[in-house]
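Here's a slice of the assembly, chains where they normally sit.
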Amino acid sequence: GEKEEPLGSAAPRPFELLLDYFPNADHAGIYAAQAKGRFEAVGLDVRIRQPSDPAAPIKQVAAGRVDLAISYEPEVLRARDEGLDVVAVGALVRVPLTSIISLPEAGISSPADLEGKTVGTAGIDYQSAYLQTILADAGVDPEGVTERNVGFSLSPALLTRKVDAVLGAFWNYEGTELRLRKRDPRIIRMEEAGVPPYNELVLVANKGSLEQKGDEIRRFIGALAAGTKDLERDPAEAIRGLLDANRDLDRKLQRAVVKTTLPFFLPPKGKPFGWQDPDEWEEFATWARENGIIKRLPTPGEAYTNELLPGEGL
Amino acid sequence: MQEGEIAFGDVRCAFGSVVALDGLTLEVRPREVVGVVGASGCGKSTLLELVAGLQQPDSGSVTAAGEAGAEGRLRACAYMPQRDLLLPWRDALGNAALALECGGLSRPEARRRAEPLFERFGLAEFERARPAALSGGMRQRVAFLRTLLPGRPVLLLDEPFAALDAITRHELQVWLRETLRAERRTVLLVTHDVEEALYLADRVVVLSPRPGRVVAEIPVALDRSGPRREVVTSPAFGALAQRALEALEG
Amino acid sequence: MRRRLMTLGLVALAVAAWQGAASLESVDDLTLASPVEVVEAFGDDGGLLLDNAWVTLVEVLLGLALSVAAGLVAAVSMHLMGALRDAAYPLLIASQAVPVVVLAPIFVLAFGYGIGPKLAIVALICFFPVTVNLLDGLRSVDRDLLRLMRSMGASRLQTLWKVELPASLPFLFSGMRIAATVSVIGAVFGEWAGADEGLGRLVLLGLNQLQTPRVYAGIVLLAAMAVGLFALVSLAERLAVPWKGEQTT
């Protein structure tokens, strides 16, 4: 139950949260909870930090320098594979957001249309693997498709028409963005194209420190669940938490993103907030193993746990 | 004909509060050699820079070779400044050839023309030496060569032999005398050596202490055809020197 | 001799300090790799590192050549044309305030993918120190030398060629030293804007794939490149400015 258990008058404990990226709609629930004082209510003084680069969060949490970090399921698997003792303690967004985005003139409505096209990627190995899986699934000859590393600038690469499609942009973010800009983007989502489903954004903790930090994390997730509930109940109001804390965000855009992403913040029917589907984890890990992203298949439940979710593992 | 003529018309030239020249009036006839002597700081170098077109008078007029504009004066005059101003990255020969190059000659051609005079000026073997490797007097001789070579109609020499020992200086004085007799040019020779002025000039102009004005003009009507030693020791020469020094002491 | 020894001692000290910092409790080995780990990394994938280093070196050298040329042209033309200087200088300064990520797409648009954009980025970062230094050098020439040239009837170009440029060589070389040093990081940025090989890409990959030792090995190579280029420029200066250190006019 996300019913806040009052903690008496004890001063809130400092709690460092390292985001996966600069603040955006994906973090609306966190900021909603923060704005409503839900973290204080459970005795946490949450400090929201931004990473110097997308790879930083998992390192920082592994180094025990932050209490909780937001990262990506593939990164968690890699980290464990590299021997970092980290664990995913909950899903922030429980489906893949990574997608293939193209503009109409490229005429790409299904993976099959990628034949003979140029696809821009950020040069991240597992995303290249996604592409290969998708091509294989659609029976497209990989030789016929050119993958081009366009670094960080996925949307620009698309807009300069230097590539026909990009893989790595989020359908909920860049997708919405391009839609609002009247670029009528065509979107192919990973799980629809043969990539095993996974949780795009997960809350990552240092496994070794779960002993003493477990309770705080549990309380954090509880408060976050409540914040996400607020978001569901009254998005327009709850999203202010994010927008007021970050004046430089594009309000229209962020609202639209929250709207499209909300269902995936929330757990599946009957599951607690932050639920991670064990089967999906195993399946994805297997896929990662087969595609050489990781060298060793983690034992079931090694890389993730639902134990700290509201009402779980008590 | 006007070529080579220099004229100052009631010239005043000041630097801020410092008045270098004031009420200076002076005529130099074509092909005349005029020596200028005066106390240190009285405006001799300034006077040359005015003729050379490197300074503009605050009032009054300056003309050289009939040109009143700075640009025209620049074209007419060859100016040897008091500082040798050699280029540290060029060897002696290259420095001597500089003015010729500016006149349009190719570098090798200019060097070829400059070379013969090095022997004559006691600079043999130092053609390839950079200024840093030259003695003070050597540098001055290179600067002197640089000024003479282009053969401009008007020569402005600012203490050309100041850094030379007596012997070398006398040799160069004789050489300059001969050269000027062969191909006459209009010369303004600033010097602090009265003997030098009297030996080389047709007329010696004495300037007052700053602000500089002409306080005496001493025509040198002497027979200077003989050997230098005799000329400068002749009583007539001594008398003129006497006059000049008195004018200087004012 | 004694100096050589001191030098070695200080370098050893620096490496030791690095090792020490890396072994600190508070510093995890994902944040900072130790010299030992770096050496191991060289052992493990030296080949990979060198192949990528070669790619980056080419980008650096071409970009540097480009930037020096551009810097020379910019400085000389601004020196010759006052109005151009007034107008162009602010733009050149502004060009240094534009983040690469913003320019990258435009460069890609202009030069497509491949080495083009990378050279453009290196050149953009490197030409500026060259321009500023050379321009300042050209403007700091002894005024009496310029007046002498005028009195000798030298044309503007003769003065430039015979006096102003030689006199400002020391400034130019200072600028080139800086350019040579930053050219390396320029190439790294260039590769981050999209590349399939090169040390910059390798470092970035290493960061994402948590291969910290490889990251630092790559950086060591980048640093070596910078030092090498710097030394090269200094050598060039000794050859081009033999009169330096001699007395000046």
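General observations
Per-chain numbering from 1; labels A, B and C assigned in written order.
Keep in mind that, in the parts below, contacts are C-beta pairs under 8 Å (C-beta built on N, C-alpha and C of every residue); 3 or more make two chains touch, one makes a residue touch a chain.
All values derive from a computational prediction rather than experimental measurement.
Written in terms of the labels on the displayed chains, the full complex in this file has the makeup A x1, B x2, C x2.
We take it that only the chains that are shown with their structure count from here on.
On a Cα centroid basis, the chain most remote from subunit A in this structure is B. Taking the mean of all protein Cα atoms as the centre, the chain whose own Cα mean lies nearest is C. If each chain is reduced to the centroid of its CA atoms, subunit A and subunit C end up 39 Å from each other. Remark: subunit B and subunit C have CA centroids separated by 50 Å (rounded to whole angstrom). For the pair subunit A and subunit B, the distance between mean C-alpha positions equals 86 Å.
In subunit A, no position touches at least two other chains. Remark: subunit C residues 28, 30-31, 101, 104-105, 108-109, 112-113, 192-196, 201, 204-205, 207-210 touch subunit A in the complex. Every residue of subunit A that touches subunit C in the complex is listed here, in rising order: 53-55, 58-59, 62-63, 65, 78-79, 82, 84, 120, 123-125, 148-153, 156-157, 159-160, 162.
The touching residues of subunit B, when paired with subunit C in their complex, are 52-54, 74-75, 77-79, 81, 83-89, 98-99, 101-103, 130-133, 150.
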